[in-house]
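Pasting in a structure now, in structure tokens, and then I'll have a few things to ask.
Omission of a single protein chain aside, the complex is shown with its protein chains in their original locations.
Moving on, here comes chain A:
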Amino acid sequence: MVRFVNLTLAGITQGAVFAAVALALVLIWRATRVVNFAQGGMLMFTTFLAWTVVHDGGSYWLALGVALASGLVIGAVAERVLVRPVEGGPPLNAVIVTLGLYVLLQAAAGMIWGDTPHSYPPAFTIKGLTAGGTRLLLSPFDLFVIGAVALVMAALTVLFVRTGLGLKLRAAAFAPEIARLQGVRVGRMLTLGWALAALVGSLAGVLIAPSVFVGPSQFDAMLVFGFTAAVIGGLDSPAGAVVGGLLLGCALSYVSGYISSDLVTFGALAALIAVLMVRPNGLFAARTGRRV
């Protein structure tokens, strides 16, 4: 039982990070119908910037701030400079552009910081808490990870559901032409959407950095798991991304704990197929009405 609880706790922590990456993908997909393959590269780059701050003696929190701010900027610039010109073209163009951006970021990081992974400090101790004499697989840092992701989710929910700006963001995503007629600056909304998504991604990067280390290819798996979580959730639903992330985190934790850690990637694939067999559009996909 203790083992199950521990695996679940570890799964939730990991799942929170997957959820953040998934959310970054979902935000962009909703706004621009582009799967941002550069997301892994973007969060790798911002985490490297944060690592540089820590390496030069800056505090953890300053580094986190740098990562988030640079995420905002990279996201906005990527949309405005690279994605905007291919918008409205064949979907494959945007795929190639984001893949190209990923390769570019990876190569640039390798040139600037080298290919050797660097360690990254956690914000708090990673020593597990104890409850009734048993050591739990949940550390103060894990709690921070869960809390940080939860906070960002709550802030985004308030932004999208409760504010006029969020309404415009949603309107621009649903029907850009109509939104334009209602006076919405659609272009700005798309740029902002990308910036917000990249910010969420950069948070995920910093949070996962202590366990995967910081290197040009260290975050590739994050994109794969984040994408899996997003698809499980239905790609169009932010709530689905969160649930998908948590489910995937737990599933992978059970696979590695009860079976073998070699099978984790396989487990992700199995989870994806299982969900898509039952709900082809993902768990939280809006029901598409059938026209007769």
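The rule is short, and it goes like this: a residue touches a chain if its C-beta (ideal position, glycine included) is under 8 Å from a C-beta of that chain, and two chains touch if they have at least 3 such contacts; residues count from 1.
Throughout what follows, contacts and distances are computed from a predicted model.
Per its UniProt entry, the chain excluded from the display bears the name "ATP-binding cassette domain-containing protein", taken from "Pyruvate dehydrogenase E1 component subunit alpha", "Sigma-70 family RNA polymerase sigma factor", "Polynucleotide kinase-phosphatase" or "ATP-binding cassette domain-containing protein". Residue in contact with the omitted chain (choice from A:Val2, A:Met111 or A:Leu165): A:Leu165. In the complete assembly, the contact with the undisplayed chain comes from A:Ala175, out of A:Ala69, A:Leu82, A:Leu104 or A:Ala175. The chain not shown here is touched by just one of A:Val83, A:Leu101 or A:Val186, and that residue is A:Val186. Residue-level contact of chain A with the missing chain is found at 158-159, 162-165, 167-168, 170-171, 174-175, 178-186, 188, 192, 286, 289.
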